[in-house]
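The structure that follows is given in the form of structure tokens.
Here the complex is missing one protein chain, while the rest keep their positions.
Just so it is clear, A and B label the chains in written order, and each chain counts residues from 1 on its own.
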Amino acid sequence: MKEKLISFIDKKLQRFDPVWLAENGLGGQRTRYRDDGSGIARYREWRGVEDTFQDYVAWLKNVGYMGAMVARDPVKVMKGIWEYRWMGSFLGSFAFVDRIYEGYRGRELDIANIHGNAIVRILTLRIGLILHNDKRLGGGEMTDKMIGLDETIPPLFTAGFPTLNAEPMQTMPEFVVCDVDQHLDPYYIDVAESYGLAPDVCSRCSAETGVAIDDAFPVFGKLVLSTNQPCNASEATSMFQRRRFRQKGIEDYPFVFAMQHNTKNGNDYSREELRQAIEKIEEVYNVKYDWNALFEKAKNMNHQNQIELEKWEIFATPFSPLSGINESLYKLVEWALVNGHDEYFNEIDDKVIGIMRQAVRDQYQPYKGKTRHRAFLWGPSAMYYTDFPTWAQNCWGIDIVLNMDSTMGHNMINTEDPEQALTDLAKFSEKGVMRHHAVGGWDNVNAVWEWANRLNCDMVICNDNVACKGMNGVHALLEEQAADLGFDFLFLPHDLEDCRTIPRKEIRKAVNDYMMIVKGEEPLDATLVDFDDAEAW
Amino acid sequence: MKKLIGFVFKLVRRVITIGVVAFVLTFGIYMSNAENKLIYDVVRPFLTKHYDKQARDRRI
Partner (left out) sequence: MHDLKHTLFFETLLEEPFNDLVKQAVEDGDVALGYNCYYIPETLLNLPGSFSSRLRAPNCSTTPIGDYYLTNRNCPYTRAILERAVEGSYNYLSALFGAEACSAMERMEEHFEQISPVKHDPFVTTIIDAPLKNDRAALVYYMNELRDKVLANLATLGIDTSDDALLAAIKDHNEVSAIITEIGDFRKLDNPTVTGYEFHLIQLVSEVCPHKLILPYLRETLEEIRDRAPDAKPEFRARVILAGSEIDDPEFTKLLEFCGARVVGDRYCFGSVPSREQIEVREGESPFEAICRHYLETNLCARFMSEEKIDQRTDVLEAMVKEYKADGVVVESMKFCEFWSYEKVLASHILSEERGIPTCQIEKDYTLTGAGQLRTRFQAFVEGLEIKRLEKTGKGATS
């Protein structure tokens, strides 16, 4: 009876379903958007009764998480929004969630909403914590017990300081917020360039420099660990940031990792660096490192990585309801921000792997079986176009099976022997965000073909960050390799965090041109081929 | 007993009414994308104006 009723309503309302509209040549995803380039939809996506209701519940949960963040300390949150430009950008979060999961149905949507809620939960908790303890806003009980970490340092090792709280410095003001609002970082980039920084440096690091110059970092802790991760520009911007931290009375300590991280010498060096960083924290905060506390959280991380390895097996099949941005954004948050510190994420992993196992058993066809190409997305992705994989699937049926960054450190960490744990942690930590494959030599880059084969991909899309000197340096070699090995291969030009250099529309054009001219294919949703979202968040 | 049943009935009715109103309201906001429209058209322009006027301690 219930099914009949749902089916009846679905039938009546299907003309509001953009997927149905596209299938029937009557419109598509962009039909419901305002045509002012704002990226604001006139109404939310109708996905059928069940999926719409499920998405509505997930939305309500997100409203709840945000409400809870404000309720915990309304004054500081309001002060934060008033003080920090980047806090204003977080108001685009609802639209962001809609954007990245657009067109999702069934089990893809189930997982997306589980992930989406987990991400919003952790971000609101962390933003709330940072604002509550921000000296600039009055400080809190944890202010002096916080350690500032460069966002690219995996925070797992700080679990050995259970009385302290390590927070990434740049994640909120510059990094993750660029996912939410493409127009924020250009402001900070302009600030940096107004002080003479060349426009051809990596825009992520330029934006970080701008945040430092603009005095827009939250102020907490006694020590910030800066780092050379992932690459040259990160090393260089650290030198600007440390000056600002010092002006705020916060000490800076460079915690560096071997660039060539696949060698014994490199691992030994990173291990020694890790040991010294731990000693530095002990000295500054007058606390002793607690190995047992680390082991507890390392178990979480190992659990996460065990599931991750199983996920990779499922990704190799055509039945995975987890892929694209749903996979990579969650992975990024879980790996780089949570990093074993929060058991809640283990529960999420257990839940999701359950859905995935079932999908394999049922030989489930994700994206209504419309996938035409299985692609590996290589190289650092455009932060201002997080929903690119969603668009690629919806428009062209290109399923981004996995993203380079999702292959970050996945070795298990010994949970009994401190010395071995240190070695494992060093190995794990030096294969961080944008780094595992992008630096450390040609072999790391060249691993793309192995990955693509392993996951049964027929296509490799290589992010072409125009300012990334390291990845620029392998352009022709990659292209020649692709031709030799018979992969569909295309470069996706972007400027990482500066949407003005190569707007989203141009990124899409690179794919459109390839799909239409080289592959001679027709889009799944014609409204998605060419549209204006220049003014969108 | 009758009073108690009446009370429970009233309570249930009130809960259902509140639930229905809350659902209609939130689902209405959700489907009409009202919160995003409000933020995009009103809140952000206001905040951006404020941020642009801020005096910040800019230096290297």
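Criterion: a contact is a pair of C-beta atoms (placed from the backbone, for glycine too) under 8 Å apart; a residue touches a chain by one contact, two chains touch by 3 or more.
Computed from a predicted structure; not experimentally measured.
Only one residue from A:240, A:335 or A:531 touches the chain missing from this view: A:240.
The chain not shown here is touched by just one of A:96, A:269, A:312 or A:345, and that residue is A:269.
Of A:40, A:216 or A:258, it is A:258 that touches the chain left out of the display. Touching residues on subunit A toward the chain that is not drawn are 195-198, 200-202, 205, 209, 226, 228, 231-233, 235-240, 242, 252, 254, 256, 258-260, 263, 265-266, 268-269, 272-273, 276, 439-442, 466-470, 472-477. By the touch definition given at the top, subunit B reaches the unshown chain through residues 60.
Heads up, the rule we're going with is that only the chains that are shown with their structure count from here on.
Subunit B has its Cα centroid 28 Å from the Cα centroid of subunit A.
Contact residues on subunit A toward subunit B in their complex (touch as defined above): 38, 40-44, 46, 56, 59-60, 63, 81-82, 85, 88, 91-92, 94-95, 98, 191, 195, 213-216, 240, 243, 247, 537.
Put simply, subunit B touches subunit A in their complex at residues 26-27, 30-33, 35-37, 39-41, 43-44, 47-48, 50-51, 54, 56-60.
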